[in-house]
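For reference, the structure is listed below as structure tokens.
Here we show just some of the chains, and they stay where they sit in the whole.
As written, the chain order gives the labels A, B and C, with residue 1 at the start of each chain.
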Amino acid sequence: MKFGILINEGPYTHQASDTAYLFAKAAIEKGHKIHRVFFYHDGVYNSSRLTEPPQDDRHIVNRWQKLAKDHHIDLVVCVAAALRRGIKEENLQEGFRISGLGQLIESGIQSDRLVTFGD
Amino acid sequence: MLHTVNKSPTERNALDSCLKHLTKGAAVLLIEDGVYGALKGTSTTKSVEQALKSHPIYALYPDIEARGMQDRVIDGIKLVDYNGFVDLVAEHASVQAWL
Amino acid sequence: MTEATGGIEMEEDTSGKVKKFLYVNRKAPYGTIYALESLEVVLIAAAFDQDVSLAFLDDGVYQVVKGQHTKGIDVKNFSPTYRALEGYDIEKLYVEKESMEARGLKESDFIVPMKIIGAQEMADLMLSQDVVLSF
């Protein structure tokens, strides 16, 4: 089955991104496909390459990057939400791309299920 | 239809509102702080037990365990891991998150 | 809200597919940005020729109340945008009766005509959708 994922909150502050990641990993292991992860609202903060968590903590940004690379997942950061929150190409982690809200709607159309993680 | 609830029922109205909108065949999955809604002996237990009579309710076990609530889950609530979460999403035609 | 319209790129051919999209609004405006950014999605959604509905329940009913004046908090008043939705062919706007009444609101308090439905009808509406988006 083809899943789309929507993440509405930033890393560490809310559990949303953690849960979405563990959900995505399980889905892939079960043979499903993750069509796209769309980062909206504070979710755009999940894409900052400047993120540096304590050494004994998970690195939320980098593990999304790795999962996406290993399984060809499209990581899309909403441009409008990103601009007002200080996320630009300049501080965007490799593997993420900035695009429009249309990508979210398209994900809703193309995927069999769209699953939302937020606050 | 699968409803996910990630908010504590003693802090917010999300679970309460979700339970008022269950249609025939709908299931509820409690995740994150939402798993506090799965507990015995709390001020919200009764309404959850009531809903359980007509709808399956699931709780994400890793979230239960993280919060130290493994021995307090209401009888009848089914515990799932992330694989079970994926299955629930696949089995239901749509998912609604009560944020 | 012109910034939000920047990225309509149809990489895959979505023409022909029409799904039912429901936008569920349960949060009050201004205290958080969810109401505004939800509306930005709805405006984009209009370009995709999908079957779009908006639901306002719980504190979400406060989003569509008349008479909002935001100058004092120095935040943009986005409530007039709800009036513009008709021009985008987004005409299915539902308010939940129970939520409205618990907040002392009545039909004439809304900025645009809303379909008032009970919680049971709201539940049926949610069930009938292909994609339910909540923010």
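Everything below uses one rule, namely that contacts are C-beta pairs under 8 Å (C-beta built on N, C-alpha and C of every residue); 3 or more make two chains touch, one makes a residue touch a chain.
Since the structure is predicted, the reported quantities are computational estimates derived from the model, not experimental observations.
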{"item": "Displayed chains are single representatives; whole-complex counts", "value": "A x2, B x2, C x2"}
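The rule is short, and it goes like this: only the chains that are shown with their structure count from here on.
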{"item": "Whole-Å gap separating subunit A and subunit B, where each centre is the average of the chain's CA atoms", "value": "24"}
{"item": "Intercentroid distance (Cα basis), subunit C paired with subunit B, Å", "value": "26"}
{"item": "Sequence positions of subunit B contacting 2 or more other chains", "value": "94-95, 97, 99"}
{"item": "Two or more partner chains touched - positions in subunit A", "value": "8, 114, 116, 118"}
{"item": "Parts of subunit B lying in touch with subunit C, wherever the complex brings them together", "value": "1, 13-14, 17, 20-23, 26, 93-99"}
{"item": "Residue numbers on subunit A that touch subunit B, as the complex places them", "value": "1, 3, 8, 15-16, 19, 22-23, 25-27, 29-30, 32, 113-119"}
{"item": "Parts of subunit B lying in touch with subunit A, wherever the complex brings them together", "value": "4, 6, 31-33, 60, 62, 81-83, 85-87, 89-90, 94-95, 97, 99"}
